[in-house]
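A single protein chain has been omitted; all remaining protein chains appear in their positions.
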Amino acid sequence: MTATDARPVLAPRMAKDSAALRVDGLVQLIQIDGRRTEGSPFAELVADVGPDELRSLYRDLVIVRRIDAEATALQRQGELGLWAPLLGQEAAQVGSARALRRDDFVFSSYREHGVAYCRGVDPANMLRFWRGSTLSGWDPYEFGMTTPAIIVGSQALHATGYAMGIALDEADSAAIAYFGDGATSQGDISEALGFAASFEAPVVFFCQNNQWAISEPVRLQAHTSITQRGEGFGVPSLQVDGNDVLAVLAVTRHALQRAYAGLGPTLIEAVTYRMGPHTTSDDPSRYRSAEEVAEWRVKDPLARVRALLEVEGLLDAAFQSEVDAAADLTADTLRRGCLATVEPEPLSLFDQVYAEPHSLIASERAQFADYRAGFDEQPT
Amino acid sequence: MTATDARPVLAPRMAKDSAALRVDGLVQLIQIDGRRTEGSPFAELVADVGPDELRSLYRDLVIVRRIDAEATALQRQGELGLWAPLLGQEAAQVGSARALRRDDFVFSSYREHGVAYCRGVDPANMLRFWRGSTLSGWDPYEFGMTTPAIIVGSQALHATGYAMGIALDEADSAAIAYFGDGATSQGDISEALGFAASFEAPVVFFCQNNQWAISEPVRLQAHTSITQRGEGFGVPSLQVDGNDVLAVLAVTRHALQRAYAGLGPTLIEAVTYRMGPHTTSDDPSRYRSAEEVAEWRVKDPLARVRALLEVEGLLDAAFQSEVDAAADLTADTLRRGCLATVEPEPLSLFDQVYAEPHSLIASERAQFADYRAGFDEQPT
Amino acid sequence: MTTMALGKAINAGLRRTLERDPKVVLMGEDIGKLGGVFRVTEGLQRDFGPKRVIDTPLAESGIIGTAIGLAVRGYRPVCEIQFDGFIYPAFDQIVSQVAKLHYRTQGKVKMPLTIRVPFGGGIGAVEHHSESPEAYFAHTPGLRVVSCSNAADGFAMIQQAVASDDPVLFFEPKRRYWEKGDVDDSAETASDPGTLHQARVLVAGTDATVATYGPLVATALAAARTAAEEGTSLEVIDLRSLSPIDFETIATSVKKTGRLVVAHEAPVFLGLGAEIAARITERCFFHLESPVLRVGGFDVPYPASKLEQYFLPDVDRILHAVDQTLAPVP
Partner (left out) sequence: MTTMALGKAINAGLRRTLERDPKVVLMGEDIGKLGGVFRVTEGLQRDFGPKRVIDTPLAESGIIGTAIGLAVRGYRPVCEIQFDGFIYPAFDQIVSQVAKLHYRTQGKVKMPLTIRVPFGGGIGAVEHHSESPEAYFAHTPGLRVVSCSNAADGFAMIQQAVASDDPVLFFEPKRRYWEKGDVDDSAETASDPGTLHQARVLVAGTDATVATYGPLVATALAAARTAAEEGTSLEVIDLRSLSPIDFETIATSVKKTGRLVVAHEAPVFLGLGAEIAARITERCFFHLESPVLRVGGFDVPYPASKLEQYFLPDVDRILHAVDQTLAPVP
């Protein structure tokens, strides 16, 4: 069960004026108690999000969290080598991904399982990478999204170059780069901001500031806000409550509209929190307090939408059980898919190193094939 | 004849308050016609610069320009392989270098001949690098200044690390990194700004924005001012008229005082112009107009001080001929020194590759010695 | 047939690729109005416009990183690294991304990048302007590495490199940019990558084989002439491709001569000569009369230019090695 199932697509409409909206501080549209925030210039950008769309966003949030929980369980059971949990970042990922059009292109980091889900990637295929069965679980062109990028910061330059290509093609789509707060220290992120500004590339820099880079707090990376960093490169930058799916959707739509309109790059700092470990190999208790985690738990992105649905009377039992069922089904399919993974053939080691024939690869493949054949005959 | 000759040292006094002074736009203390600019908060920082000090600054400007002219001539005559002229940037270099204390440390780029002169480096030794006779013409520790750094941007990280060391030593000196406008696009410059901010390192980032990076105008590197770039990293940044030696001196003193006081890094953008070619191999006529160059000629940094001295009646004939004589002497010594360069011995190829014995270098040295000895006996 | 200098031949080849394929874009520092510091891209921005020939900000990682994105979008970027010593800031993007993306995505994403690098010494330059970093890239699976030594190859090989669907590091011997040669630019030169990775025997000989590439090919040819005068017949091979290496051609020659000298400017330790010596010894163990010898830069950082004449292999050092292979000391 993937996100491609019939559900309202939240295609951005062009705003009358796509010039960068400027607001002080955090953009927020849903308060913790579920009431809407009044008078934000961004509210208009999600005016079309009615009951059905709200429910569908909530469904995605629940399903994405369930995918994450199931994958974490599979890792504990030894089915995956590693997993990078997104717990706590569901709204930042679903809100931004649901703002994208099919012809936009996502350059992700390694934690964007929620984005991948919204792009229509089969969750079981997401896991094949973490299981060690493949270096990338899907075709980037099929979903308009790259597979996990491990080298921190590198993908922002790829997104910028892709966006330069969009501009050369005179197309009206956009590229979006996902990266974290720690990544902002990498030279590649700065160079990407600089190139994007110089070439006015239609790219959105989506930074999930989840407060931590493994054991390092964001203040070690920067003494200023990440938005100020973006502005320093001439990239209009917005800070959004990353645990508010509507606010993230609105801000991302705004950034995309600027890109579509040829107004260049935008940086979005989604302020959120990594509720779980950096990866399943990490032990956060070594470097952060239970209090800090507790403070963020009350800002939970799912509880937020749930509260909104309650306040607005959209949360009936039927819908709840439907969502639970969908989540169960996804988890079940995910698990089956993972356990059914067909592992790669030894000789596939030599596949696709190059697009064209290569003498060295050819001879190594042949020698290795002989070598293995030798075993079948008379094992050493 | 070097800058160490008796002349007033412009040692900064601690300001009462070293918090970053903020001004809009360009800091300027001398107008083009030589009159002082009124009411700048920076004037106080050079209040101690009386007639003698002004004359001494002027002398350095003239001598530095003469060194540059003589070196360019020597390159044309085939005595140097290459030369990177500083013509037009004398005030930015002399003004900032004269603000430094002996125990400050300079991490320069490749164009800071004026800074080297003020640090006391023998001009003839500066040339040995450009002649190809050595990879560095002086001992960095003797003058508190590194030799030319060719890899654009790399030295800013070295300055930042050195400054981190100053802080670890709880010393009160500072490091200063010189780089250009083009360098601001390099990831290393951004990483240096980030590290300096995070560790509150006592480092001054001195950017000579001479409008060009070889054939690329500064607007290709950035759509915002270089000071805005610095602020984006949380580094207080000031823009100064780089052709105004007093303003540069004042702003650099301010930045150094902040560093000495443990208030962290400062970025200075010295707005100036590269009047000559990028290097003696460059042909600027291919990429910039004579008009643009003419516009900047009227802002000449030497003419500026000359005008000030006239306005203030400090420019008598005796002083002028004294300055001319000093410049002639420097040029003459420089030329003799260059022509008298002793070229390195072939076997010095193998010297100081490592600090400690190294088997491979030892054997290659021995083999090469034998090989060359073979020639003397029976030439091939 | 037109006689032109190597630099001009590469320029003409680049022009062909720009004419042939609208997806080809040139990127680099100062390649536009200035035409590059060596003028290899001269006139191309004027004729194809700033959208095909792009002056980039001063950041090598940025150049390669954005070129990768352009390639993902379907473009065929040709990046110029101004000098060999400035490629290292882009090393991560080249080694971790350009080299791996095709393999990572099981061939879904192609990386038809060409990275042009003027390389090698001998021009009396300052530090970082005379390096020979080719071995770093040849040791990196996923990349192809070639080097041209003359105008005809410069014209043809750059077109083949750009036409290749794999990433190609294209090393240009900067000190030979001004050396003229005959170039067949009449017919539409085949840009089929087929022959890109074949070595070429430039001089047939019987006593010993000298294999080299790029800037030292001319040196090896001069050595062969001198040797001939002294009655020694050298076979000279221009490797042309450094990854993969055409071992077939080298082995065939060595089985005939029984002796091999490999020369390059890069430091000998782990330079291309190491791989060639190791593999040819394995393939021709019973044909070799004496061990494969290597002549290269010494294992010191590139020295001040007044010393480069001693650092760089020259005719004498190549002939000295040839003498040694002909009279091995047991």
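Order of writing sets the chain letters: A, B and C. Residues in each chain are counted from 1.
By our rule, a contact is a pair of C-beta atoms (placed from the backbone, for glycine too) under 8 Å apart; a residue touches a chain by one contact, two chains touch by 3 or more.
Just so you know, these numbers come straight off a predicted model, no measurement behind them.
**Student:** If I consider the whole complex, including the chain that's not displayed, which of B:Gly194, B:Gly232, B:Pro284 or B:Pro301 touches that chain?
**Tutor:** B:Gly194
**Student:** Per the definition of touch given earlier, which of C:Pro167, C:Gly273 or C:Pro313 contacts the omitted chain?
**Tutor:** C:Gly273
**Student:** Any idea which of B:Gln28, B:Gln75, B:Asn125 or B:Thr147 touches the chain not displayed?
**Tutor:** Going through B:Gln28, B:Gln75, B:Asn125 or B:Thr147 one by one, B:Thr147 is the residue touching the chain not shown.
**Student:** For review purposes, identify every residue of chain C that touches the missing chain, sorted by number.
**Tutor:** 61, 85, 88-89, 91-92, 95-96, 99-100, 103-104, 127-128, 135-136, 138-139, 141-142, 243, 266-267, 269-275, 277-278, 281-282, 285-286, 290-294, 298-301, 328, 330
**Student:** What does the interface between chain B and the hidden chain look like in terms of residue numbers?
**Tutor:** 105, 107, 134-136, 139-141, 146-147, 151, 154, 156-166, 168-169, 175, 187-188, 191-192, 194-195, 198, 351-356, 358-360
**Student:** What residue numbers in chain A mark contact with the hidden partner chain?
**Tutor:** Here the touching residues of chain A are 81-82, 110, 129-135, 148, 150-152, 182-183, 185-188, 213-216, 220-221, 281, 286-287, 343-344, 346, 348-350, 353, 360-361, 364, 368, 371, 374-375, 380.
In this text, only the chains that are shown with their structure count from here on.
**Student:** If every chain is reduced to the average of its C-alpha atoms, which one ends up farthest from chain B?
**Tutor:** Result for max centroid distance from chain B is chain A.
**Student:** Could you grab the centroid distance between chain B and chain C? Build each centroid from C-alpha atoms only and quote it in angstrom.
**Tutor:** 37
**Student:** Report, in whole Å, the distance between the mean C-alpha point of chain A and the mean C-alpha point of chain B.
**Tutor:** 46
**Student:** Pull out every residue in chain A that's touching 2 or more other chains.
**Tutor:** Touching at least two other chains: 187-188, 191, 194, 198.
**Student:** So which stretches of chain C touch two or more other chains?
**Tutor:** 56-57, 59, 61-62, 89 - these are the residues of chain C that touch more than one other chain.
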